[in-house]
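Only one protein chain is missing from this complex, and each of the others stays in its spot.
Every chain is named by a letter (A and B) in the order it is written, and numbering of its residues begins at 1.
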Amino acid sequence: MKGQKIITLLTDFGVADSYVGVMKGVMLGINPELKFVDITHAVPAGDIKKGAFRLFTAYKFFPKSTIHLVVIDPGVGSKRKPIIVETKDYYFVGPDNGVFSWIYDREECKVYEIQEIPAEISNTFHGRDIFAPTAAKLSLEVKPIKLGREIKKYISFKPPTPYISQTQIKGEIIDIDKFGNLITNISKSQFYKFINNKQFEIKIKGHKIYEVKTSYEGENIIAIFGSTNFLEISLPRGNCASLIKADIGNKITITKQCGK
Amino acid sequence: MKGQKIITLLTDFGVADSYVGVMKGVMLGINPELKFVDITHAVPAGDIKKGAFRLFTAYKFFPKSTIHLVVIDPGVGSKRKPIIVETKDYYFVGPDNGVFSWIYDREECKVYEIQEIPAEISNTFHGRDIFAPTAAKLSLEVKPIKLGREIKKYISFKPPTPYISQTQIKGEIIDIDKFGNLITNISKSQFYKFINNKQFEIKIKGHKIYEVKTSYEGENIIAIFGSTNFLEISLPRGNCASLIKADIGNKITITKQCGK
Partner (left out) sequence: MKGQKIITLLTDFGVADSYVGVMKGVMLGINPELKFVDITHAVPAGDIKKGAFRLFTAYKFFPKSTIHLVVIDPGVGSKRKPIIVETKDYYFVGPDNGVFSWIYDREECKVYEIQEIPAEISNTFHGRDIFAPTAAKLSLEVKPIKLGREIKKYISFKPPTPYISQTQIKGEIIDIDKFGNLITNISKSQFYKFINNKQFEIKIKGHKIYEVKTSYEGENIIAIFGSTNFLEISLPRGNCASLIKADIGNKITITKQCGK
């Protein structure tokens, strides 16, 4: 990986304080050629699972050798490790608290505990004092092994996967976007393999849907495969989450209509 | 137009999801030299008129050959066309749903239907799959005609214009900004041509104003020409929209005080 200049940022810092700007200032002090792209800073405070999913939806749309800086770090100042995750195409920098779980699940990863840490750092803002400087050094083509040591144990949770039997998929809502689209954990390939050209019934919060649409049309809630290839439940020109009072974690079932 | 590196982004995506970051990632994959400027991502979901006006307030302050990427696209996945609009100084890329109406009204435009579209695209995120790649290709000096075909029919609404008689201007509020300033559709040139050095009465939501100020001073609501040269109604150091409970679409009349 060489010549990398892109660092993405994903945090729970919000944009009302100066924390995000400060991290960028620190990084520009180390590598003035950097380009930043904000993924989002609106992850709810300390919501590691939401941050992990946001990262998953974005990371692979960036050019090879992009560095993804992720600071959702409720354990800042405690003993949780600061880490670098290396995949074939990307670096990831952030705390070892599970925020890279989707990456571990989808990519071959090497994980390094960051050990090159300044003598004097704050107790509360390792984004500024550890993670941002590490990301900026990686952008200068410093190898991870120069910044820490490889570790084999790190924190990972299993991304929520649906239960699939012969006759039914039991999934759940794992995200809700600004438009009120309900993103489920049922992937396109899982769905079509299961359906196998049979008819089906999708059931969510008492509502039933019998087809998958290919555009946001009609007056009722629809099922459609979204941009991350997960099944989504949506209300064309309206907010599905508000309409049916859906929340993250709500169940969705797909039942095959056998013999029909 | 050559050497262009600036792409502006205007969407209704919000900044809590990763959609905006993803579009930037895709574009950097095509042209790593790009500079991005966000106009806004806070247009209400699907609000084409608001997006059209936001674009109007911003586009001409950018250097020549800037590319303006506008993704307010409630019809994504349907038959609405993806288009490029070319003016003397700029390119615009987005859906053919009226979001470029103010541009059509103010500039000489050539409009192209985008035809260079990947074989596999999502149903729900043409910002990522069609519009962003098109904008990035234009930044590499690919000509619009290489990306599509010129079309003569496209969707346009007439920007709201005031009714002007000998004695009265009847206008309306077309935007309200963060400060609660009420932006009307009455332009500076329309106003002064109409007034012609006579006295006048401005009436809005029962309030009357008899002069146009040149700074935010005083305790009461005032009339002032804003930064887009439209007449604005404002409350110095307060929020006029909240105070007088004003909304977009509310009427404003200016009556000439003849013979006085």
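Quick note on the criterion: a contact is a pair of C-beta atoms (placed from the backbone, for glycine too) under 8 Å apart; a residue touches a chain by one contact, two chains touch by 3 or more.
Keep in mind it's a predicted model, so treat the numbers as computed, not measured.
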Chain not shown: contacting residue from B:73, B:129 or B:232: B:232
Residue among B:40, B:78 or B:255 touching the omitted chain: B:40
On chain A, residues whose C-beta touches the chain left out of the figure: 13-22, 24-26, 28-29, 32, 36, 45-46, 74-78, 122-125, 128-129
Where the unshown chain meets chain B, residue by residue: 5-6, 8, 10, 15, 35, 37-42, 54, 57-58, 61-63, 66, 177-179, 181, 213-217, 224-227, 232, 237, 239
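Following the convention adopted for this analysis, only the chains that are shown with their structure count from here on.
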Between chain A and chain B, centroid-to-centroid distance (C-alpha), Å: 32
